[in-house]
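For this view, one protein chain was removed and the others were kept in their places.
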Amino acid sequence: MKDALLIRNGVVYDPMNGVEGEVMDIAIKDGVIVEAIDERKAKVIDASGMLVMPGGVDIHSHIAGSKSNIGRLLRPEDHRRSYEPKTALTRSGVGHSVPSTKTTGYRYARMGYTTVFEAASPPLKQKHTWEELNDIPIIDKATLTVMGNNWFIMDFISQGRIEDAAIYAAWLLKATKGYGIKIVNPGGVEAWGWGGNVYDLDELVPYFGITPREIVEGLCKINSMLNLPHTIHVHVNRLGMPNNCWTTLRTAHTVRKAFGGGKLLIHITHCQFSGYAGSTWTTLRSGAEYIAKYVNSVDHISLDMGQVVFTDTTTMTGDGPLEFRLFQSLAGKWANADVEVETGAGIVPIRYSRRSYVGTIQWAVGLELALLVNDPWRIVLTTDHPNGGPFTAYPRVISWLMSSKARSKVMERVNRRALKYTALPSIDREYTFTDIAIVTRAAPAKLLGLKRKGHLGVGADADIAIYDLDPRKVDPSVDYRRVRRALRRAAYTIKGGRIVVVKGEVVEDIPGRSIWVDVDIPEDKVEELLREVKPRFEEFYTVKLRNYPVPEDMILNPSPIKINPSI
Amino acid sequence: MSCGDRLKVVLITGRSIKQGKSKDVGKFFDEYREAIAVCEMNPTDMETLSIPEGGYIDVSSPYGSITVLAKPSPDIPSGVVFIPYGILVNTIIPPDTDGTGIPRSKGLEVWITPSAKHLPDLKFIVKSIGGV
Amino acid sequence: MRITFKPLTPFKVPVDLSPITPDNLEGMDIGEVKSLQVWVGSKRKRIDEIFLVELSEDGGEEVAIVFMGDFGKARGIGSRMSKGSITVKGSGGLRVGEYMRGGTIVVEGDVDHWLGMAMRGGSIHVKGSAGSYVGAPPKGSSKGMRGGSIIIDGDAGECIGAYMRDGSIEVKGNVGLFPGLRMLGGTIVVYGNCMGRAAARMKDGRVIILGSIGSILPTFQIEEIRPSVRGVRERLEGPFYVFQGDLSEDGKGRLFVSKPSNPELAFFEKLL
Partner (left out) sequence: MIIPSIVVEEKAAEYTIEDVICPFCGCCCDDIIVSVKDGRIIDVRNACTLGASKFLHIDEGRLLKPKIGRFESAREASLSEAIETVVGLLKDSYYPLFYGWACTSCEAILLGLDLAEILGGAIDNTSIVCHGPTILAGQDLGLITATLGQVKNRADLIVFWGCNPLEAHPRHIARYSVSSKGRFISGRRDRKVVVVDVRRTNTARIADLFIEVKPGYDYEVLSALKMLVRDLDLEVDEVGGIPVSKLEELADMMVEARFGALFFGTGLTMSRGRDKNIEAAIELVRCLNFKTKFVLIPMRGHFNVTGANEAFTWRTGYPVSIDFSQGYPRYLPGETTAVDILRRGECDLFFVVASDPISHMPRRAVEHLSNIPVITLDPKLTPTVYLSDVAIPVAYTGIEVDGSVYRMDTVPLRMRKIVDPPPGILPDTEILRMILEKVRGCV
């Protein structure tokens, strides 16, 4: 029996299937989890006394594409202090906050993560994103396609042609092999094309006769017309500015008003960066309580943390004006890269300091969000890699979530004044292993609509993380260091049924799969629309319509998901 | 600055349309050699050295000397000469990069003198680089 | 303790000598020294495969390392050293004294680029000439020289003392463009001529040019003329034109340029 594997006696956490720390066996055949296998012919992993979870799923991480590469180019000093020599089995690489491609895949796999979503890719540069993703080993990958400042989408919405906007969006996803709709500072990045920004949901985007509210509502509608597996994924206006928690709440609420509750409609990403109260930087306050209160009272919104960790890192986002503001205050390096018709990008290195007032508030806001939102299925652990810190910091973040003692330890050394304006010292909630399994695996897989990820039921992809940690014996609240250490280096990572990591070292360098949605729009409708679009497309873009799509043969191990839209 | 029949000038190198066009045809064809073995200079500088139109000059730096065709160009200021990129001009470019990785290919001070020599054979130059 | 390294044959490829420092060799016997490994191109070689090594006990406790021969292809001599001494009887290669914290390095020949890269302390004396980026941080970093002293008897290349924050660099010969680029503090003295653009984008610190300088950047303004100025270990006689800059960076640095060596700068006197 080829590729048969049996994980024996692990302490399994599989929240999607209601498994909370049961000792059980997991059988794998041909890359998927099966009911049972012939034990005599299978390779057996003895996982007794070990924590077994589905492979980690990262819902939002900047790992590939134009922006990441500018970040790498910008930071030779980041690479010099973090490098990994080649071994007999693996390739070399560098980078603390912006690791090179091979290293990115290895480091995720070492932590037991097996699926990662590149958070923002402009369609025009999507070929670049896929070339880099092809070069990232082991993990499965997908991308979110940036649409919130796309001229054609904005024009169609402002003309009231919502179905055409939906067809265009579907074509964009198909042409770029994207997975979902990403909105970055709707309208604001277009205004950055003139050096401006928009600061309010109802401010008009220059020359487009449309407001951010209309863009968000329009794309939310489109998202449901297309039956996409994930909701719209929104980086709100005013991100990274004081007092922006109200913009966040109004953005979340506007889609509820338009489309009602009862199902998920919007994912507010790296919510920490848009969770501030207080009108200026010097009077900055945490706005996490307001956001958590809202999230707890509705059912249409999910979040990811965007946790800040105290380290030297590199911020990168499609939100060009945000990075310019950051450059104005830090006065160090600043890279900008506008993308015609679609979006922009900015990159600024940053050091989050414990001693700084703002840094402390930011650190607290992320944790408050995670601890105050009651339903772990609607909050995902991220650092918005590398914006809040590199993804390698996840075990640290997990230790803060699981142990108030770990948080107190940090709080002893942060800016005291800042702490007064956060709720964190008064929160004593501690995540359980089930909670952790939810916010790092099950929830992101569910929110993304990945049916075969984030759980260990029969038929799921055999992406499994095994940690040398016995949850029955270790109290994470006390022994958080042990938890942190174990999660940094998985005892085993299994990807698609193959053992890729043993004792925190990569033992097999395999390519991962490339996931996208293939939205099945009737061809004649698309063709008709593109016939109309083509002259304007070629007037605005500097490439021909024919040279714009990503050819499927560029993509390694394609794994498209068929979607039937309601158009 | 002139000194007898020598003139000290600033050398600029760059792409020319003729060089760009002929480089993809073949670098051992006469067309390419003619495209790179040319030195554009201000007509007054040519007069100073009494170089006739279509005359050859030697361009020398501490690193070597090359023979090229002098071509008058009023668009080039006096005291500056332009030679297209190529194996010829690289003979006289200093190899030091001052820690930047790039040689200083523009703005080098060189001496020009009228020449009695002919255009060099490019194969001969390649051989001399290769130690023959 | 004095340890001498003599190459068995001239180097053909880069050789990384950064492990051979007084800090690392302290307390080793000759056998241990010989079995150390260094990178020769892409291969790891034992020290005794490429060097003739001699150890003598003279000179007391302190470790004195002597490199005999041409080390033009060497990398990182004296890397991160904090004590003892290194003498190179010949040329020294790249990154001599990188991240140095203490001790002394003397190179009798020339050195290539990145001498004293991001140095923190100690002293370096090069009797020949040095390449570019003396004391500068490696590309991309802005943490330059923060202490120690560098003396170069010959010439030096471009961008010496880039991003320098403290310490001193003295060049007895001429320097290329951009001495004191983006300097934040410390002192640079050039006894010879400078090709120009001295102290470009400096925020603070002092650059002193005793020879001639091609021109002064338009981002500097003349402040005064001073008869003499404090150098690193002596007073330097002028008179000097004193410029403040770099104004485009709101800099408060000082550029001192010898008046006698630069008659073409006389027009600045009208501005005083």
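Quick notes
All chains are identified by letter, namely A, B and C, in their written order; residue positions are counted from 1 within each chain.
Everything that follows uses one rule, which is that a residue touches a chain if its C-beta (ideal position, glycine included) is under 8 Å from a C-beta of that chain, and two chains touch if they have at least 3 such contacts.
Predicted model, so just to flag it, every value in this text is computed and none were measured.
Shown chains touched by the undisplayed chain in the intact complex: A, B, C. Across the entire complex, the residue among A:D135, A:E203, A:D479 or A:E505 in touch with the chain not shown is A:D135.
The chain omitted from view is touched by exactly one of A:K41, A:K86 or A:K293, namely A:K86. The missing chain, though absent from the display, is touched by one residue of C:Y99, C:W114 or C:Y191; that residue is C:W114. Take chain C: the residues that touch the chain left off the picture are 12-14, 16, 39-43, 72-73, 75, 94-95, 112-114, 131-133, 138-140, 142, 159, 177-178, 181, 197, 200-201, 215, 217-219, 221-222, 247-248, 268, 271. Within the complete assembly, residues 10, 12-17, 20-22, 24-29, 63-64, 73, 75-77, 80, 82, 85-87, 90-107, 122-123, 125-127, 129-132 of chain B touch the chain that is not shown. As for the chain not pictured, it touches chain A at residues 64, 66, 68-70, 72-76, 79, 83-86, 91-95, 98-102, 124-128, 131-132, 135, 151, 171, 174-175, 192-195, 207, 324, 327-328, 333-341, 344, 347-348, 523, 526-527, 530, 539-547, 549-552, 554.
What we mean here is this: only the chains that are shown with their structure count from here on.
Chain contact topology: the protein chains form an open path, each linked only to its neighbours in the line. With centres defined by CA atoms alone, the chain at the far end from chain A is B.
Centroids built from CA atoms put chain B at 56 Å from chain A.
Between chain B and chain C, the centres computed from C-alpha atoms are 36 Å apart. The set of chain A residues that touch two or more partner chains is empty.
Multi-chain contact residues of chain C (touching two or more other chains): none found. The residues of chain B lying in touch with chain C in their complex are 98-100. Residues 74-77, 80, 332 of chain A are the ones that touch chain C when the two sit in their complex.
Put simply, chain C touches chain A in their complex at residues 137-142.
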